[in-house]
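The other protein chains are all here in position, but one chain of the complex has been omitted.
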């Protein structure tokens, strides 16, 4: 990722502050930002994170600057999230690298015709990369992994060993992120500068989409099983051994702990966490965190599966009554 | 599109009328048909359109011929829609052109390997067209547009400037159109001879499908944001700045006015219009037009979002009661 002078950056956004220059390496959340990263504060829910942030600078409205640690510079703006979006472009890598190390593959790996391998890409041993696959720049793939035809892996993603990805699946496309300028109604893209990391012994079905993170990584842990036409948004984490049946949609920043089962056409509304060994029945919608493990849930709004069954019996009587 | 002699056309369908020949350029709705196009009348809802049509000829049952303007010829048949389907084939362009102007691209545009560019295709400046992309014949693309790997753009479509289309998305596939012969049960394809027009500053996610129009155009207006795995059927219009979250499905001839938000896995049943600044909650299904702007709706059948919340509270009590 490019590094940028803080003063140049704010100047490009037509902002001006009486601050010292710093070298900025990227954008991040208040919680995860390093001493060389910029963050933003817009939602009071994250006030504790603001007080403890290590960010070099924070986009913030004037009323909250008092909570900012002294180590962080305040970049006072009226719409912090909008300015984050405007800044994100400057940290976006090139769509395609023009130079770098030529891609490497280890012994026993078969690359069929009409495959694109980007610069700095490294593929392990005994993999099969089938026709029409696109592997972007800086991608790493482990050993014994099979990538079926017409899969796209965007730049910077990592795929483990003994993993299978079926045709048409897209790994690392941009998360659905933008800020809307309240004055003009213009949607400003938030460049998605993170990546996707897929573990070992994973199988992903056909025509799925797994978006890259806005910051850091969208993560699919070891031994996950994903059916066809499943959508996983930016910054999700799908825990060890979890099972996602066809047409599931996970909204942004959904955390599934280990061995969660999501039934067909179920979904989550994002920014929530699901306890281990939870089962969501087909069509269920998770709209807040599930803390107790090993339970089954159904419906929308979500209720315990056994309550859902009772409810349906009552509705049957309502129909007849 | 091919032009055809009316007499030859009806002869090919084993029909016969005592009429003068005309040159026919295509098929269209009663409302939009020009003096050289054929239309059809099957649904009484469109009686006013019939009375005012400019169509050269209209497929129609005998009982309604009296409403046809004198400028239009009556092509009397027992099943007008079925005959429209049978006719549509004669106006379908070739799947692939065998000749034409070689594709042109402007300065700064990068075309990666394994890209197909069809005849008469014109791409503006500073675009990036990545590996595995298929661009059919007569496509035009503006400036600064990025098309990610393995996207397919069918013939005759138009894409604006500063637009991003993510991997695996299909633009311009045939709309889901056919007529079923009541005697034999045979489904007869209605050739989709329209196109798709995508505006400027649009971003479309991965593995979406946007079908071409049966007549005229499916339209995605400027600044629209579409998430992954979204389906947009033939003849839809998605208004300025609208936002379609993952796995939304718009049925045919859905009109979304400006700044409509469709939540995840929501849908429409087609042939309807949604007022500006409407929000449809996740999983909501729009089954008739929404006329009042700036409201939020939920559920299926659709009700106001605040009523939906109250309903859920009542259902909670029903479970406990």
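Note that the chains take the letters A and B in the order they are written out, and that residue 1 is the start of every chain.
Quick note on the criterion: a contact is a pair of C-beta atoms (placed from the backbone, for glycine too) under 8 Å apart; a residue touches a chain by one contact, two chains touch by 3 or more.
Just so you know, these numbers come straight off a predicted model, no measurement behind them.
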{"item": "Listed residues B:79, B:156, B:174 or B:227, member touching the removed chain", "value": "B:174"}
{"item": "Residue of A:26, A:80, A:103 or A:168 in touch with the missing chain, whole complex considered", "value": "A:168"}
{"item": "Hidden-chain contact residue, picked from the options A:53, A:180, A:247 or A:269", "value": "A:247"}
{"item": "Hidden-chain contact residue, picked from the options A:4, A:74, A:229 or A:285", "value": "A:229"}
{"item": "Hidden partner chain, residues of subunit B it touches", "value": "95-96, 114, 116, 132, 134, 150, 152, 154, 168-170, 173-174, 176, 178, 185-187, 189, 207-209, 211, 229, 231, 233, 247, 249, 251, 265, 267, 269, 285, 300-301, 303, 307, 310-311, 314"}
{"item": "Residues in subunit A touching the chain absent from view", "value": "110, 112-114, 128, 130-132, 146, 148-150, 164, 166-168, 201, 203, 205-207, 223, 225, 227-229, 241, 243, 245-247, 259, 264-265, 282-283, 312, 315-316, 318-319"}
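The rule is short, and it goes like this: only the chains that are shown with their structure count from here on.
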{"item": "Interchain centroid distance [CA atoms averaged], subunit A/subunit B, Å", "value": "32"}
